[in-house]
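The complex appears here minus one protein chain, its other protein chains still in place.
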Amino acid sequence: MSAITPTTPVPGLFEIQAHNWKLAILVGLIVSVLSMFALPPEAAFWITGAMAAMVAAAFVVNAYRRHYYGGLLVAPAIAVLFVMNIFPLLWSLGLSFFAYQSNQQTIRFVGLTNYTKVLTDSLKAPENWANLTNTAMFVVLTVTAQMIVGFLLALMFAKQFPLRKYLLILVLTPMMLSVVAAGVFFSYYYDPTFGLLSYFIRLFTGEQFILMDNKAGAVAGIVFADAWMWSPFVMLLVLAGLVSVPKYLYEAAAIDRVSGWRRFWSITFPYIRGLLMLALLFRTIEAFKMADLVILLTKGGNGTMTISYHLIRIANEQNKTSEGAAISYVMLFIVIVLTNLYLYIANRRTEGA
Amino acid sequence: MSKATSIWEKLGFRKASGVSEAGWGQTLFAGIISLIYFLPVLLIIITSFKLQTEALSIPPKFMPTNLFGLIPDAYVFSPTLENYTSVFSRAMTSGGVAENTGFDRYFFNSIMIASVSVLLALVIGTLAAFGFSRYPLKGNDTYLFVILTTRMLPAIVVIIPIILMFRVTGLSGSYLGIIMLYTAFNLPFTIWMMKSFFDELSLDVEDAARLDGSSGLKVFFKICLPQVLAGLAATFVFGLILTWNEFLFALLLTGIDTRTVPVAMSQAVAGGGIGVLWGLLAAIETLFLIPVFFVTFFLQDHLLRGVTFGTVKR
Amino acid sequence: MTAKTKLQGLATAAGFALALFVGGATTASAEDVTLHMAVPDWPPTRIMKKYFDEQYKPPSGNKVILDVDFIPWPDFYTRVNASLTSGEKKYNMSVADSQWLGAFVEGGYFRKVNDYIEADPALAKTMADIHPSFYNAYSTYPYTSKNIYGFPQFPDVLVTYGRKDILCDAGEQAAFLAKFNSKLPCTGEEIDAMDWTAFENVGKFFQRKKGEMLAGKPLDDDFYGIAFQAGKGYDFSSMQINGFIWQEGGDIWDETKIPDGKAEGVVNSPQAIKGLAHYLSLIQYMPPVAKTGTMDIFKSDELFREGKVAMNIDWIGLGEASLDPKTSKVSDKLVFGLPPGTKGADGKLVRWNNLGGQPFVFTTWNSDLQNKEGMEFVKWWLSPAIQNQFAAGGGQSAVKSVYSDPKYVTYRPWNRAWAAALDWQKDVWHVPQFFELLTQQQDQFDLAITGKQDAKTTLDNVAKFQQDLLSTAGLIK
Partner (left out) sequence: MSTIELKQATKKYGDFVAARDVDLSVKKGEVVCLLGPSGCGKTTTLRMIAGLERITSGEVIVAGQRMNDLPPEKRDIAMVFQFYALYPALTVGENIAMPLHHEKISATEMKSRVDKVAEILHLGSVLNRLPGQVSEGEKQRVAVARAIVRDPNCFLFDEPLSRLDVELRHSMRGQIKQVLANLSKATVIVTHDQLEALTMADRIAIMKDGIIEQVGTPHEVFAKPANVFVGSFIGTPQMNLVEAKLSKFEKGKASINFNGQDIEITTNERVGKLNSPKITIGIRPRAFTAESKASNENIQAVAELIEPMGAETLVHARTKGGNDIRVVVPRENRVKVGEALHLRPDPAQTHVFGENGKAVRL
């Protein structure tokens, strides 16, 4: 805030000062990374922990000396995130440059080999690309379905009507379910012998209906279950946007004899665009991680294998930690590019409008 | 616009004025759609009152009563509460006596761990969001994006370092460990939501309060927080829903004393040398749904207001 | 918030953390020994824990506590694997699938226990009494070597579950005789004598539509003759397919022949392809869920318990649920027998099958005292008295003196097939690459089961993959 003036000058990068947090980060990173390479994991852990504490201390001292309350306010969150999230992430990033299997106690630096392996190896790369393609398919299908269904549901609830509150909570319930229970019950609904889907279709065709014996059916089954669970999330965000449109704008539009289509794009849509973007962002991130429903419904059969499920097999079942880390960082790269693209488009639209 | 709040208004029969008013016709339409949408959940709830031998019957038994002979018997099941008692106490060996299943503990753990960690994330995240909003750093957006990035990777990738870290620090199997982890898990979303709320607030009042000599903390607690209560409620509900059903970390980092319901739930999926115990699984899920259902229901109004407040730029 | 309360808060938090830290560490004195054990949560382990608490008196006089972490089956591997490989060192003993031995032995997590067995002649004698099929699969690594790692917790084999009420119905019997010119198997002995052709005939014969007659009554739903595992998950097709391949005279990659054994030419030998093709040809007689690749051991069991199939091949471990009227619609109509075999050149049935069940093992970070007390516990567990009690309470025993006792067959209806089945058991690989081999193979089998490729392509793909992988690993020269 402009009202707060720094009382301590900003130190140069290599000036040894208790509040020189830049130097602290630099030293901390170097020491931590070196210790991870050179020392047994336990020692490396404590050294990295100490380095994190040092950086944190430098931040706090810096903030305190400069009356920089922003830093003090942010510090606890950064500390928790660093210890519980960023540090393990960096650790696994480091592992992606080694040949390491978690069930064997040898480790060897191999540089970018893991990355070239997962991206170009004649046996592994095609499988990875196929899984990635499937994932992309699921991302597009589930997110589109969620956006459409969520949007339509929101339109339905945008008006005030009797009992609305009670009907709304019914629609919100699916996203509160545990994925395990939802997945298991959907496998029951889709079951050709016991399932309700088969039962109802049979009333018309007289034949048991096998949904998941082909790719289209299996994908449809998974997309349906996922969209069912998470459309309420989109609905909630869109609905919040819809109810936030001031009523007088619609009145003005009525007076101005604006057509329904134009009214939506000129008045309503600007209010929900930001929220739609947020929903799109979070749902896309989640869709990239889709594995649970696939495991519960098809085990990846009939062309439904996703990169995330593949990753679970690699990193968990087969303990190929480094290879898994490499795959996941390739994945992360794609997600970051994609989300930045979203954010870029969203910002450009906002500025352009 | 009658002044007194009648019982009808409390029940949601509020007459709103103006163009967005819709009547019972809309109720009927939305009711049908909502019920269809709710059907899979309803079937889970119905299953929770069925014995295992009736759970998979064809044609499906969906009525607990034959309504004085209106419904053919093929569709009628005999409702039982056995699944609900079995959640907490049942024989764990063939022919054995009923014993405690530990689910009372698991429910307690789930409620405790989820609520404490979401609240903690709310406290820490709100402070941070306020910091990010009022004391912008250079490259603020980058920091925020990095924070979001931590949610982008599948959890399985970071699990090995975290398990090791937990062992070294003795946090494995403790409440503290899993709570801290879930707190971190909730922070990105909390910070993103709360920052946008603070960004929306008008600075005039705060500046005035500062000029009057109020300290930063006082400004935060007395002026900013009350304005973002709806946002806090919305963030709490979202955080709760996401944390409530977390599975992988709970599986790997809790001990038998700190185990949460989603982990223990698999017991009914392929436990005990039987495939799925449909009634039992449904009963666990139904019980597990209740707390988060009611929290959401009671914070529903805030949920909508909160979300909007935070994200719509005008 | 004042500075004072903040400090108090910090102190409380620190104290809390310290208490957890101290509380988490094992407190072992000379008198108290705690054995932490990871087990899947199901009756055989619940019974073990119950017997231990009620009956076990350590001969050393120490106070021994068996601290059992019951983990739900579906997530058991994930939990144990993560605990072991992360170096958490939480468990002293663990139940494990026999196939996991290689990975965890090579990684240095499972302890070789030859020293303790050699030091204890009584224990050595007990070990010698375990049926060789189980001894080799559960205890030895490398497979059939002299190194001992595990002990049977719940030994298991595949058996045929049958519906007496349908199979023995006079009308059905007559119709079957007329159609196939052979007797519809009805008793346990007749089921024992079945080959795959007879099994296939049962499949053909009982595939009925809703409304058709079955055993004199009209069906209210479609009915099927046969079911067995054909699912993509874990090992839910390999365990059955291996049997078909062995019975045709084919083989899987044989780890006892390292490093000379090959994968290509063996795994996709004509006999193996014939075995797989035979397996695939039976899928059409099974309930339609098989076509989706999700017919796992639980699904076929569920279909059987719900009365949708006449015969099912499944593990004994799932049997209790069929006997219990609370979970089974056919609890009073059961008949059990050996799984079908293949007629050999001599006209006798070849009935190789893959064994199941789980051993339990010791981990490498245990103290000597923990290991000693653990061995005493093993000795007690494998003692005939406890094994008999276990078998009577719903377990199975791999100990010869126990299962050859005439009263063994009275414990459970499937026990009549137990002793006869044991000599025909082999096991899948135990090498550290087990999971890679298994997932690739399961994926390929799934493609075949769901009709996307034929038996030959499938096994060619499997053989090529195994040849590559195992050559790289140095297991094939």
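As written, the chain order gives the labels A, B and C, with residue 1 at the start of each chain.
In this section, contacts are C-beta pairs under 8 Å (C-beta built on N, C-alpha and C of every residue); 3 or more make two chains touch, one makes a residue touch a chain.
Bear in mind that the values here come from a model prediction, so they are computed numbers and not experimental data.
Here the missing chain is touched by one residue of A:I107, A:L163, A:I267 or A:I336, and it is A:I267. Taking the complete complex into account, A:V258 is the one of A:V258, A:L281 or A:I336 that touches the chain left out. Where chain A meets the omitted chain, the residues involved are 246, 248-249, 251-259, 262, 266-267, 269-270, 353.
To be clear about the criterion, only the chains that are shown with their structure count from here on.
Interface comparison, A-B versus A-C: the higher number of contacting C-beta pairs is recorded for A-B.
For this pair, chain A with chain B, the centres built from the Cα atoms lie 18 Å apart.
For chain A, residues touching at least two other chains, in rising order: 41, 102, 193-194, 316. Chain C has residues 78, 82, 85-87, 221, 306 in contact with two or more other chains. In the complex of the two chains, the chain C residues touching chain B come out as 16-17, 20-22, 24-25, 41-44, 46-47, 50, 69-70, 72-75, 78-79, 82-83, 85-90, 220-221, 298-299, 301-302, 306, 317-321, 323-329, 393-394.
Of all residues in chain B, those touching chain A in their complex are 11-14, 16, 18-24, 26-27, 29-31, 33-35, 37-38, 40-41, 43-44, 47, 56, 58-60, 124-125, 127-128, 130-132, 134-137, 145-154, 156-162, 164-165, 168, 180-181, 183-185, 187-188, 191, 210, 216, 241, 244-245, 247, 261-262, 265-266, 269, 276, 278, 281-282, 284-285, 288-289, 292-293, 296-297, 300, 303-309, 311-313.
Residues 51-53, 56, 58, 92-96, 159-160, 163-164, 166-167, 169-177, 251-252, 255-256, 263-267, 269-277 of chain B touch chain C in their complex.
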